[in-house]
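Here the complex is missing one protein chain, while the rest keep their positions.
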Amino acid sequence: MNSLRARFSTNETLAGWTFALPALIGIAVFLILPIAFTFWISFTDWNGLSPPEQAEYVGMQNYRDLLTDPGVQRIDFATGIRNNLYYVLGVVPAQTTIAFALAVIVNQKFLRGRGFFRTAYYFPSITSSIAISIVFLFLFQRSGVINRLISVLLPGDVRLNWLDNADGIIHNILGWVGVDSAPAALADNDFMGLSLWQWLSGPSVTLFSIMILVTWTTIGTMMLIFLAGLQNIPPDVEEAGVVDGTSALQRFWYITVPLMKSPLFFVLTIGLISTWQVFDQIFVISSGGPQKTTLTPAFLVYREGFRNFSMGRATAIAFLLFLLIIVLTIIQRRIIKPERA
Amino acid sequence: MQIRTPQRRRARIAALAGSIALLAAACGGSDFDDGDDAADDGAEPTGEAPAEGVELTLMGWSSSPAEDDALNAIISSYNEQSENTVQFNPVPEYDTALQAALAGGTPPDVIYIDSNRLPDLVEAGALAPAEGNVEDDGDFYESLRNTFTYDGTFWCPPKDFSTLALVYNVDMFEEAGLEPPTTWEDLAAAAEALTDGDRVGLAIAPEYPRWGVFMFQAGGAVTNEDVTEMAIDSDANREALGYLEELYANGYAATPTDLDAGWAGEAFGQQRAAMTIEGNWIVGAMNNDFPDVNWAVAELPAGPAGQGTFVFTVCYGVPSASQNPEAAWDLVNYLVSPDSLIEFTGQFPVMPGRESLAGDWTDAHPELGPFLSGADYARPFQFVPGFQAVVDTLNDGIQGIAAGNRDVDEVIRQVDEAGQAELGG
Partner (left out) sequence: MTVPMQQTPGPDAARRVAGLAPDTRTPTRADERGQPGWYRIGKRLLGYAVLVFFAAMFILPFAMALANSFKSRAEVAASPLTLIPDEPTLRAYEAMTQTAIPRWTLNSIIVTIMVTLGRLFLDSLAGYALSRLDFPGRRAIFALVVGVLAIPPIVLAIPRYLILGQLGMLDTYGGLILPLAVDAFGIFLMKTFFDSIPREMEEAARIDGASIFQTYWRIILPLAAPGLIALTILSFQASWNEFLHPLIAAPSNPDLRTLPVGLATLRGFGGENLDFPLLLGASLLITIPVAIIFFTFQRYFVQGVAASGVKG
């Protein structure tokens, strides 16, 4: 075999590079070069209107505006981080647990029509995010389907303006127990320009609606990944458990879940990475409003770059977001690698 | 459409709303007295069409099919009489498109420029000056000319303009035995009297391009006239914002989304509101979508400091990188010639920027007079580059005041801080 390989090796070098070259050029031009470009622009005040070479070098100014210098930019960035943090904390656990539960149920052999249900659950995942956002826009209208359904199920006429309501959910809940305004300790201390009370607002009702939308859309994909994992578990492992006389619940916790560690971590990490990039739904539904409660770093990149003519700042936000996602990816790889070996 | 500062979608909802496109701005409070600039009339006409025809592109946005039709009619007559041919290219996400077009180095020959965007474009060196290229530019309202003058240079002639006025439902007013309000007290009383069940007295979008008129009427403003210092922290602004806060808190005023509408004009057309504050663009929307509603226009009620409104305007600009500057100015001159303006604004009831045409316009639209009267005291929606973030902060505050979850002092303080950082730095 070795001699055979040796004979082909010159050939293979040429062929290997020839085969890989088109893709490599593409990657260089549309992935590597753009990243380098982003990095450079983020140190300039380029407005996007004049040729980029006329942009002035401003050092770390864009980053300082976002992270340390008091002002609107820092408040907007902090608000974006806060909103996205709540978004991640809501969407990732919800999509993971519901998808896992559905995968376990869909994998039960004693149920019929599983193919149908799997298809039904996965269907939203393949549809356009824009189309789905429009459908939700319709469902969540003030006199729309959701409010009418709630009004049927609960006493009273619910007319919640889901998609234009800036009230933070945690603030609302605190309001119910009588905490209407910020305790001094929270109002007077701030981090990146937002008071601790503002950090603790929770997602606004509007953001919450978008979280429901995204969870709804992504469950199908996550479920399929879990399903693939579940089907990877050799049946004899569970059979062994049955023979040992353990209960179904015990088998689930002590046999199934540990074997599902790898898909579980995978779903969690892709969930984490994708939720930090939410854009389409916000573009269609709320454009960052009301009262900045659906502003996210990804939407800020678009707003600053393409609407406010501040490409320098927009690329700085993009770069910070990139760093965040890289860190999350490294964590993902660290956790998953040993499992796969 | 106006105010395409899309991050403020709410703003746009109302602004762009529906139907027209006009926009923003005319000159801050200055009188529309004309006169001294008559000398400019003598500026040399330029824009001789070259012997060889060129293909020109006019890039803008579309506010409604009605406006597109009116504009296209004028463009076809230009194409007939000129060597050149023009194509109108309306795009959504206009700022993005414009940015791409300019940064790409081969921009369209003529572009729409919102008064609010002019400073950014001038600072970027993207525009060719209009001075000496536009015929009879002394005839434009001085306030509009000032709006499109930046750094001492006149950059582009106004396409048309609109002002905000009070639009009210005549039947509802008659039923309640009310006259159109002329003061804040009357307005509040009418809004209260006309609020009934699902219907509110007044529908206004929660955004500076609407609420700002109350600040003017109270004698306030966001900045001084030169936009060099913040002026938001004033009792006048507090009074204006407080007045609106109360209207919303009592349920006499509501936002469009509260009324299941995409913009205030739609809520008004669906008779979910007895009054709204909108601009000329509402005319087309009412005629097309709600022909059965009996409505009329009045000047905005006066506040403690008198009358005040916004003027929104857009101009035709020629990019400095235009490949065919002569042909481009030839087109611009045709578009803003008196004949074209009369034809355009006759079909589509925005107002011509030429003072000499005021009479023609009033004759064509006698029922819309209050929009034109507003021009006497209207102010533009225009700040300086980078100020958008401050306007956004104000809009967020306004949304909060309308929703009842922020108080006026807090909003004023936040806007002031944001503005100080922007202007002071």
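First chain written, first letter: the chains are A and B, and each begins at residue 1.
Simple rule for what comes next: contacts are C-beta pairs under 8 Å (C-beta built on N, C-alpha and C of every residue); 3 or more make two chains touch, one makes a residue touch a chain.
Everything numeric in this text was worked out from a predicted model, so none of it was measured.
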Residue touching the undisplayed chain, where the options are B:Pro92, B:Gly251, B:Gly306 or B:Gly404: B:Pro92
Touch with the omitted chain, as defined above, among A:Asn172, A:Ser195 or A:Thr329: A:Thr329
Given B:Asp137, B:Glu266, B:Glu355 or B:Asp416, the one touching the chain that is not displayed: B:Glu266
Interface with the unshown chain - residue positions in subunit B: 1, 4, 6, 9, 11-18, 59, 61, 63, 89-94, 96-101, 103-104, 108, 260-263, 266
Residue numbers in subunit A that touch the chain omitted from display: 4-5, 8-9, 11-17, 19-20, 22-24, 26-27, 29-38, 41, 52, 101-102, 105-106, 108-111, 113-124, 126-132, 134-139, 141, 143-145, 148-149, 216, 220-221, 224-225, 227-229, 231-235, 238-239, 242, 248, 251, 262-263, 266-267, 273, 276-277, 279-280, 283-284, 287, 298, 301-302, 305-306, 311, 314-315, 318-319, 321-322, 325-326, 329, 333, 336-337, 339-340
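One rule holds for everything that comes next: only the chains that are shown with their structure count from here on.
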Inter-centroid spacing, subunit B versus subunit A (mean Cα positions, whole Å): 38
Residue ranges of subunit A touching subunit B (in the complex, touch as defined): 47-52, 54, 70-73, 75-76, 141-143, 161, 163-167, 286-292, 303, 306-310
Parts of subunit B lying in touch with subunit A, wherever the complex brings them together: 5-10, 93, 95-96, 99, 102-103, 105, 120-121, 123-126, 255, 257-258, 260, 385-386, 388-390, 392-393, 396, 399-400, 403, 405-406, 417-418, 421-422, 425
